[in-house]
Structures are given as structure tokens and as C-alpha cells.
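All protein chains but one are shown in place.
Going in written order, the chains are labelled A and B, and every chain counts its residues from 1.
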Amino acid sequence: MHSTRLLAATSSVLIAASFAFADTAAAQSASESDFSKRLDQLASELAKVKAELAQLQQQQRTAAAAAPAPGTATAAAAAAPAPAPAVPVSTALGSGLLNGPATVLTSYGEINYNRPTNDSKNTVADMRRFVLGYQHRFDEKTKVVTELEVEHAVSSSSDRGEVEVEQAYLERQVARQYAVRAGLFLMPSGLLNENHEPTAFYGVERNFVETAIIPSTWREGGIQIVGTYDNGVTAQAGITTGFDLNKWDATSTEGAQSPLGSIHQELQLANARDLSVFGALNWRGVPGLLLGGSIFTGGATHGQSANSSHVTLWDVHVRYQPGRWDFSGVYARGTISNTPAFNAPLVGSTTLIPKSFDGWYTQAAYKLWSNDQYSLAPFVRWEQFNTARSFADLGAGLTPDAARTERVATIGANFNIGSGIVVKADLQRFRQNPDANRFDLGLGWSF
Amino acid sequence: MRVVLAGAIATAALTPASAFAVDYMNADQAARLMFPDADRFESRPVVLDADALQTLDAQGVRARSARWPVKLARRGDQTLGYVVSDEVVGKFELISYAVGIGLDGAVRQIEVLSYRESHGGEIRLPAWRRQFVGKTAASTLRVGDDIANISGATLSCTHVTEGVKRIVAVVALAKKTGLFE
Partner (left out) sequence: MAQRRWRLASAMGSAALLAACGGGGTATPAAAPPSAALSAAAALGEKIFRDASLSASGRQSCASCHDPAFGHSPPNALAAQFGGPNLDLQGTRKAPGIRYLAANGPFFFAADGAPTGGFFWDGRARNFAEQATEPFINPFEMANADKAAVVAKIAAASYAADFRTLYGNDVFADVDGAYLRISLAVQQYEREDVDFNAYSSKYDAFLRGAASLSAAETRGLALYNSPTKGNCAGCHPSARGADGSAPLFTDFTYDNLGVPRNPELTRNADPAYFDLGLCQRADFANRGDLCGAFKVPTLRNVALRQAYFHNGRFKTLKDALGFYVQRDTNPAKWYPLDGSGTVVKFDDLPPEYRVNVNTTEVPYNRRLGGVPALSDAEIDDVITFLKTLNDGYAP
């Protein structure tokens, strides 16, 4: 430590001296050759100082490694080089500093096949998602996480695919228990939104409660703080962009399929005069159990109308995985305020803005069979959702009827191959819309 | 705990300032947590030969590396147990952890040394780590079986569990073949 300080002092003196010297020397054109010779000399001395400094630091590191067991000969321990496992590590014994590659490529993909059992002419096979992402670690505390998605294989002005940035955020650990995330990130809502890879959920298609009510994959731009506590609680809170009610298209059925999905902005030239706030609490204190909930609320009109409206979405969720079982349940509810003012010019149109929409599901899966390479987990899921649970009154004959609650029963199985590949099959039955009953097959991967 | 505190101060004075939460402790601190009665830790790297690797494979354990840095917890002439530190990938980032195994080959304790993933920090919670206590090479040691998952951190849980299983098997095999004599 002492020598280090001395070395540092010496090098700074040398640097200062060289600058001072350069100042006075520049004025004298006659001694230019002297000047450059002197500079060369300084440069080589500086290089020597740097080398000595590096050597000292290296000695310190090895001394530190040896220190924890005082009074014992641990030269052998210090001298034995750490073995090289498959993943590259630093020489410090498990210190965890800057291990692993700084940049990691991530990806997941889903190829789905849907065959309506009563309507086979609408059978579709689709490269539903192809996602490429990277995570780059700047230093031990800071990283950037991004994900780029291609939907439906081909995206162009005359094709139906889409390319979108799904995530792009920076995360920095600011304290022992707190990290800050800023950028475009997934909202902590439900069970699926933040964990939506095909290997993370049962069934070929994502469940309806978490697509029609919670508009997975739902992301907003903003800033959040994540707190991870020793009692198993993870708390998140932040400020983000929100929804845009001005985008509501009463002439299409999009709003009836997913109210929030039809007015999300995805940080695409998003109207941001009205920001939203959110909070999420998740407790994982007991191994295999997750209990949590979230709430999100914010303005959705951005001053583009004389009226203002708020969108609120909250959920509670539970997941319990005792042994080979995997139980889960989610209830989510969304509300939009002041809808009469926004529905007034839209009266009579196909899809008016609902006042509330909600849904819930319960699911049970069981790992029936597994060996170290494969596992088979059948599951059943029952869900009920209503994308227009109620409409605010617009007057007699003008107020739309509430939508009928759809009930979907799904039974199927996930077959996992290795770590990161899944083959799925399921049957879905729709109470309100039997034409939609279908048999699905899926292939997915994630790494 | 007294020992840990003293050790922590000594270490901090000499190592460069570590990062915040991502690094909870280093391997030596973990070792002393697991064997507070030990007065020293001797390094006994285990080198597995082809036969050993095959044996492990037959048990369903992929050794991943032929060389394992095992430390013996010693007190005087006695061996109290074994400590192995290792790293596995969670989802994208490396997780450093250490496993303490008793003379009977059963896990005494596992500690997470550093965790950098955005999710799944709950593997550090005592309740989750406690599940490994008493596990031996004969145990199933699989997530979704005898080890509970942490929702949203399946990969971290799975890889750490695999790592512990691997370490337990390696130590058991090394003991049986007398590598620690």
C-alpha cells in the first residue's frame, strides 16, 4: 500500500514535470531537438514506473489471497493455479470479479402449429417468434440487456411480420439490495410477462389472461428501482410511459381482443405527456412458493383531448411448486376511467372503450416422467376472461352490452429436451366460440 | 461468527473494493462459515482420470472438468470436511457458490458467493439453500423433485442444483478412491 502511494506520487510528479517542461520548452525554437530528446526520456521513465506499479498490484493480489489463514503455510494453496473449468474464471479463488464473458448472446424461438378442430381450413403454422438478444456487462455493477424480436418470420410493408425491440435497458446495482433499471423494460405483472420464453410456460400459446388482459409482452420505457431483501421479498417501483387511449380504433375488433394490447405504445414515438407509475411485490420466502401482485396506473390521453382518462391494471398471482407439481394462478383486472367522454363520438361503432376488463386462471402441471435428458409434464388450465366486463352508461340504447365471458379449457403437455428445448402439444376448448377449438403443436428453444 | 468478522476486515483491507451486492462473500469466507472449527484449509485438487469420469457419467453426472479445487478443512491432524467452490451459469451470468461436505459425504451447507442475474437472487435465501443440507451422492438432487424451484429463476436453480450434485459426486468418488489420503 505504502509503495503504491509512493509510486503513484512519483509518476504524477514526472507527468507534471514533463508538462511544465513542455511549456517552457515550446517557447524556445532553438532547443527543439533537446526538447524532444527530453520527452523521450520522460516517456521511458514513465513506462518503467507503470510497470513497477502493475507488479506491485499483482503482488498485493496474491498476498491477499494468502492472508485469510494467518499463521499457516498456505503457499501451496496460493501457488496452485486454479483449474480451468469449461467456463473461463479469474485467478482469484472464486472472488466472482469480472468472471465470464462480458457479452452474452441470448435467443429464444417458437414455431407453432394451430389446427381448429371444427374449422380446419384455418389451420396455421407460424414462426411465431424469433428473438435475438444480448446482455453486455460493462463492469461488476452495470449491464445492458436487449432483445430484438421478429414475429411471423417475414417483416416488410407487404408481409404480416413485425420486427420490434422488446427490451433495451440498463441495470446498475446501486447498493447491496437495490438495482436501478432504465430504458425499455418488461413490466412486472403476472407470471408470464417477465418470463415469457417458450420453455417458461405450459401450452403452445400464451394464456389468454396474460395476453388479452395483461398485454404480454408488455414493456414500457422509464426507470425503476428493484429491491431484493433477505426475507425473500422483491419489490419494484418505477415511472414509465403508459397507454394511449387516442389510439382506440372503434371500427376494428382489436380492442375487443385485448383492450390494452390495442392501445399500447411500446416506446414507439410514444406520447409521453402522461406518465404512469407502477409497483410490484413478490415474495419467495418459502422455496417453491411465489406470492405476488402488481399495480400500474397512469394517464392515457396526453393532453390531446379536453377530457382525461386513466388506465389502471393490477394483478395478484401465486405459484406453488411442491416436488413434481407446479400449480399457478393469476387474477388480473384493468379499468379505464371517464370512458363516456371518449365513447360519445364513437357511439354505434363496433368496439367501444370498456370501463373494466378482467380475467383469471388456474393451472396444474405434474412432472410425470424424467431422466437426466428429458422430462414430460402434462398440465391442465382453466381460464375465464372478459375483455369488456362493463361499459359506462352512454344512454338508453347506446350503451353496449358487456361482452360475454370466455372460458377456455386447455389440456396438454410440455416435453423438455435437454436444457432449453421444449416440444409442446395441447387441446383448447372455448366455451363462447367453439369455432376456435383447436389442437396445437409447438417447438421452442431458449438460451 | 467472530472468526468471520475478523476475516472479513482482514480481507477488505487487502483486496480492492469489491462490487456491491453481486459479491456477497469470497470462497475463504464461505469455507470458514461452513467449518468454524477448522484452523486451516488445505488445497487438495482432485484430478479425475478417464475411469473416474466414466464412473461419474454412469451415475448420470457430467463432470464438466477433470480438475476440481477441493479444500480440506483441517483441525490439527483431523479432516473435518471438504469445501469446493465452483461457478455455473445462471441464465446469462455466472453464479459463484461453494459447497461444504462433511466426512460422511453429506452436504453440510452451501453458500452463494456472487449472484449477478437480475432475477432469482432468492437462491441466496437460507430457506432455499437449506434444502441441500444432508444430500448425498445417492440423492436425486433435481429441481422439481427434491429441490424446490424459485419461480422466475428456474435456470439458476437448475444449474446450481446440477453443480451441487456434481460436486457431491466428485467428492464421494475422490473419497472412495482414496485421493484425499
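Note that in this section a residue touches a chain if its C-beta (ideal position, glycine included) is under 8 Å from a C-beta of that chain, and two chains touch if they have at least 3 such contacts.
Since this is a predicted model, take the numbers as computed values, not measurements.
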Chains shown that the absent chain touches, full complex: A
Touching residue (missing chain; options A:I223, A:I295 or A:A341): A:A341
Touching the absent chain when the full complex is considered, from A:S305, A:S370, A:Q384 or A:S419: A:S305
Interface residues of chain A (partner: the chain not displayed): 158, 244, 246-247, 249-251, 304-307, 341, 344-350, 395, 397-398
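What we mean here is this: only the chains that are shown with their structure count from here on.
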Centroid spacing, where centroids are CA-atom means, of chain A and chain B in whole angstrom: 29
Touch list for chain B against partner chain A, complex: 7, 10-11, 14-15, 18-23, 26-30, 32, 39-43, 45, 60, 64-65, 67-69, 71, 85-89, 92-94, 96, 98, 113-114, 116, 118-119, 121-122, 124-125, 127-128, 131, 142, 144-152, 154-155, 158
Touching residues (chain side chain A, partner chain B) in the complex: 60-61, 63-64, 67-70, 72, 74, 76-77, 80, 82-87, 89, 92-97, 99-100, 104, 106, 135, 137, 139-141, 143, 145, 171, 173-179, 181, 191, 194-195, 200, 226, 228, 230-232, 234, 282, 284-290, 319, 321-324, 326, 367, 370-372, 375, 419
